[in-house]
Every structure is written in C-alpha cells, then in structure tokens.
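Okay, handing you the structure first.
A protein chain is absent from this complex, but the other protein chains hold their places.
And then chain A:
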Amino acid sequence: MNNFTYTKAQSTEEAVAGLAKNSQAELLAGGTNLIDLMKYNLQHAEHLIDINHVQGCQTIEENSAGGIRLGALVTNADTAYHPLIGQRYPLLSKAILAGASAQIRNMATNGGNLLQRTRCYYFYDAHAPCNKREPGTGCSALEGYNRIMAILGTSPQCIAVFPSDMCVALAALEAVVRVKGPAGERVINFEDFHRLPADTPHLDNSLQAGEMITGIDLPEEGFEQNYSYLKLRDRNSYSFALVSVATGLKLSGDRIDLARIALGGVAHKPWRVKEAEEFLKGKTASPENFTKAADLILEGAVGFTHNAFKIELAKRAIVRNGIMALNPSETQRPGAQPSL
C-alpha cells in the first residue's frame, strides 16, 4: 500500500470539494474493496477522504414518490435488516444477505457496493495483462482460465463480471442512483449505471470523476408478495455467484401482471432483458413460460473455454427462481436451501 494522507469529510459538499482539489484522491467508505485493492498495490491514492461520517447519507427513509431512499453510507447489514426493507423490499434484503460475510456486511456501504471492482483473477494479478487494470495490455481471461467470467455482453477487450449481489436486486427493482458532483446533483437509472466493457473496459460504470453517490432511491413497487433471490456458487456461503437471479412478480391468481428478472454473475452489469419480462405479462406463472423467458434472456449468450456451463445453469436458475417466487414464505427463509 502506498503512503497517503487522510481526512474525514463531514458533508457531501466537503467530500466533493476534496475530490475536485486532488484528482488522486479517493473516497473511503467501508473500505472492504478499496483497502483490499490498495494492499495489493492495484489501486493507489495520494489522499483518502473518509466519508463514513458525512451528514445526509446515513438513513433509510420514505421518499416523496412513495418509495424509499437508501443513504449511500448506510451499511449493507443495516439495510438488509431494516424493517422497511424487510417488509417492502425483501428481495433486496435477501440479495444483500447472500453476499460476503456478516463482518463484511457490517462494514460495506450501499454506495461502495455499487462501485466494487470485478473479481476476475487476472485483474487481481498485477503481472497479468488486463485491459481493465491497464488499458491496452490485453485480456488474460480470454485465453486463460475463464470459469467465472461473463457469457453475455462481453467484448474482445474484457469478459469480466460485475460481482455484486445487492445490485442484481436493485436492477430488478429499477432503483435510481443519486449522485453529487462539481456540477451539482443528478440521478442515474440503474440500468444505465453499470456499463458493458465494449472498448473501454477500464470504466465499470457511468459515475464521472469527482462525483459521489449520495443515495439510492427505490420505487414504490417492491414485489413483497412474490420475489426470490437465488445464488448458485461453489460453496453455499461466503462465495461469489457463478449465476444469481433476482425475480419479482406481481400476480393475479397464477397470471403474471408484472415480471422483473435480473441476472448476476453473467455479465459486466446486472443483466435484464425487457422482452422476456414483456413476454411473461399476462401469462401463467408456469415452468414452461419461465423457460421461454429464460431462452429470451440468454439469447446471444456465448461461453468461453471454461464457462459455457453458465448458459444452461442460468436458464435453469431463472425457471427455478420463478417457481420459488410463487412461494417466498417457504423458499426465502434465511438458511433455506436453494433447492425446491
């Protein structure tokens, strides 16, 4: 880790001004990703601005639009266990609790979760060529060991996946990211927040230099009746997803009025296909219809040497999770196994 200076910001204005003053400054939230990367010398900062104490980003509150605003500095644990989130957005609670460990969730913040970097092995290996870490050096994963990599939205420049669980639920919920920067405040729809690698894989998202996330707005619809988060991984806890699915349904009897399905572990951003959600509208919530939706969602998926299995796995996970969403009181208990 390099030497750096450190200050605590008390307000978002102070944090944003600090970033404007020093282009080599970074914001420190929970530190669970930043400090890790700095210890590996993969990320450097001349100055850290600790934003853990900034005012105005520390609460979870109802917003004027009938939804909820999540403060950027509220921890993942406090968010997942918040009564309003548990009642109105249980899909989000479930997704957060599927990620990392209890200690890490006590530290990690909502803003930091959106900005965590990929877990691509070569990104973490300073000696390996990696376009995300050092643009123009090449992508070691293409011809290397690529079992955990993406199958959708890849480019010849980068096939990394975005590893967050929380963000898969936020994509399904159509959350909105609130941002403050030198030019003032703006909002970014969740689908536009994370990007595909294309030919600029060093950019994970659409946050501009000097901007900070202040909060995340959840729209009114929380799918609290019919939802499910399914995370498939090599070990049943404390492990990143190979494939994960967040499903929210609005039902009239067994007919689907509204469906949202987002996939994690398969792309450089949470993956949603609106045609598949449209297709499910008015259909029966049956394995057959979820299978057709899964085919639409995985359209164009391309596997690499070690990860082609993800295509079939993702399809099956979508179908299984659709069925699980019909009965969340049984399938979403903490500790419930991912089987039906």
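The definition used in the following text is that a contact is a pair of C-beta atoms (placed from the backbone, for glycine too) under 8 Å apart; a residue touches a chain by one contact, two chains touch by 3 or more; residues count from 1.
Throughout what follows, contacts and distances are computed from a predicted model.
A chain of this complex does not appear here, and its UniProt-recorded name among "Cytochrome c3", "2Fe-2S iron-sulfur cluster binding domain-containing protein", "FAD-dependent oxidoreductase" or "3-isopropylmalate dehydratase small subunit" is "2Fe-2S iron-sulfur cluster binding domain-containing protein".
Between the chain not shown and the residues A:Q10, A:S23, A:S237 or A:N327, the one that touches is A:S237.
Check A:L19, A:V54, A:L91 or A:M107 against the missing chain and you find that the one touching it is A:M107. Across A:A9, A:L27 or A:L48, the residue that sits in touch with the chain not pictured is A:L48. Seen from chain A, the chain kept out of the figure touches residues 1-6, 8, 24, 28, 30-32, 35-36, 38-41, 44, 46, 48, 50, 52, 77, 81, 100-104, 106-107, 237-238, 334-335.
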